[in-house]
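Please see the structure below; I have some questions.
All protein chains of the complex are present and in place, except for one that has been dropped.
Letters are used for the chains, namely A and B, taken in the order the chains are written, and counting of residues starts over at 1 for each.
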């Protein structure tokens, strides 16, 4: 079942847009993730798709049928909530069966559906327990089973893993992904966690400041971010954004400082730019003579270290390096460019990227994003 | 030298958070003595007051219930359970008991149902709903004598609104406060009205605390509003429901002010509830022994309901 959002908008007061002009086609069987910082409207968007919040403008189609004004139960979808929405006074089985029972499904069919759903999430043994007798991960699974039991082809999930600890979260990530594959359902998954989005999704929609920033596969988003917001949102540690002024007399040299110099393969207009460099795309050298930065802090992570350095032009940069224990606090260092970098104009829009593998060129995205910064 | 032992004991009554170390260190003798002294100082005033005005009078009431008393309340002749027997065979007392039960049950049921209805309707998201919320909680600020005056006027046969309306629609005029059945109805209505503000606020708070995702999930599953109310709302607020019902029950057992102001137990003892009868027997007739017996019976009934409340709350709090 495909889902189509055509210029979907939401405004509560008729003046300010909570969500503006959302367009996307979600394919049948796709794992589609909506990601963005808190307050970006991602939960609102999900609830609009569910029918829990009315749509102010635009159309929503499920399976080519216009459902913009249909109540939730007529959209044939299921939803998993952040707090799991499990009734504390019902046991696991009754929680899973709640909706089916309310709609007066025949007992035999209900039993079979519930048993099947509980089996899929591996909770058959615990079906007589109350939610408070379950661990966080098990509660999460009950919520999944409840969605599965409804036997809909579309499932919406609203930050389903954010109440779990880090280890469990990564385990549940793959479980949900597998479940989605096996059941062949279309899954719309809302999260604020870029790692979740990257690791689970077929495609990602990045929401920020009430608008779509970019839609694409995880690799497209990471490799070709549409703007500096997307570029900085994905990847840990965050991408460095260094401001530079370019004038034609520089002859294709984008100079952050004399030692940190990027050579452009073509001409760009004069003006202010940001050079975006991922922390692993900077070289760091211990040097006595030609230094351009000092080390402020070192985070030792085992296989690598993150070095926070202050460039002499007072910009902070993050650099990851595998050379552990080589550097010390306050040490003068030289930071040099590698071939991989991005260039954003002064509104944050990506105008150029160079992955450092010979493939480079001007970016060409359909979306024009106005307020990326 | 005293080892720097911290008072781990005090942790025992906190809700354990995470893995607390088990108690291993006892208190030194000196410290124990000091804690006891503190306990005396902190608890002393309350204990003193409760002893004089609660424990002693309860025992004294029980004691008096076995005696005949003189006009100033001094016990004269020990008569054992005679007071109890005569009460339980007195038609007047049994009538009072019956009236009290009718009153208590009617007041409790109406207060609960209307309070819940108010809270449920006020939980809707409609423009201007906060006005209704304010109105609904309004009777909480009304004291018993003010409520009595308001309703005395409503029920007044010559000038009251209800009978004026009855006139207008050519309905029979009811002598609300002078006909036994209607007097009870009038007293019940007034009590319920007075209770509603408090009940509404408590129920409203309880309804607000049910996570909205419960309803969202149900809505997506196509669960009807009615089913949601009976299978989500009611079970979720059941501890509050129980709490309010017992509080209302106990409070209506103790009703006195409205009765005194509106009907003075009449007409024909139709609204002569238990506490009012105690007052009459003790302070109007000077029959302290009998009134004490009535007090003991009242206390037993209220203790019974309070006890149930504690028992059930204990069980229900965690579902």
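Some notes on this structure:
As a working rule, a residue touches a chain if its C-beta (ideal position, glycine included) is under 8 Å from a C-beta of that chain, and two chains touch if they have at least 3 such contacts.
Going forward, contacts and distances are computed from a predicted model.
Of the names listed as "HTTM domain-containing protein", "Sugar ABC transporter permease", "Chemotaxis protein CheY" or "Acyl-CoA dehydrogenase", the one that matches the UniProt record for the absent chain is "Sugar ABC transporter permease".
Within the set A:39, A:71, A:88 or A:258, the residue that contacts the chain not displayed is A:71. Considering the whole complex, the residue from B:66, B:103 or B:193 that touches the absent chain is B:193. The hidden chain makes contact, of the residues B:144, B:166, B:210 or B:312, with B:144. Considering the whole complex, the residue from B:90, B:121, B:175 or B:212 that touches the absent chain is B:121.
Within the entire complex, the positions of chain B that touch the omitted partner chain are 6-7, 9-11, 13-15, 17, 20, 27, 32, 35-36, 38-39, 42-43, 45-47, 49-50, 52-58, 60-61, 64, 73, 114, 117-118, 121-122, 124, 126, 132, 134-154, 156, 158-159, 161, 164, 193, 196-197, 250, 253-254, 256-257, 260-261, 275, 278-279, 282-283, 288, 291-292, 295-296, 298-299, 302-303, 306-307, 310.
The rule we apply is simple: only the chains that are shown with their structure count from here on.
A separation of 54 Å divides the Cα centre of chain A from that of chain B. If you check the complex, the residues on chain B that touch chain A are 211, 213-214, 216-224, 227, 231-232, 235-236, 238, 318-319. Partner chain B is touched in their complex by these residues of chain A: 47, 50-52, 71-74, 77-79, 81-83, 85, 87-89, 98-100, 102-103, 130, 132, 146, 150.
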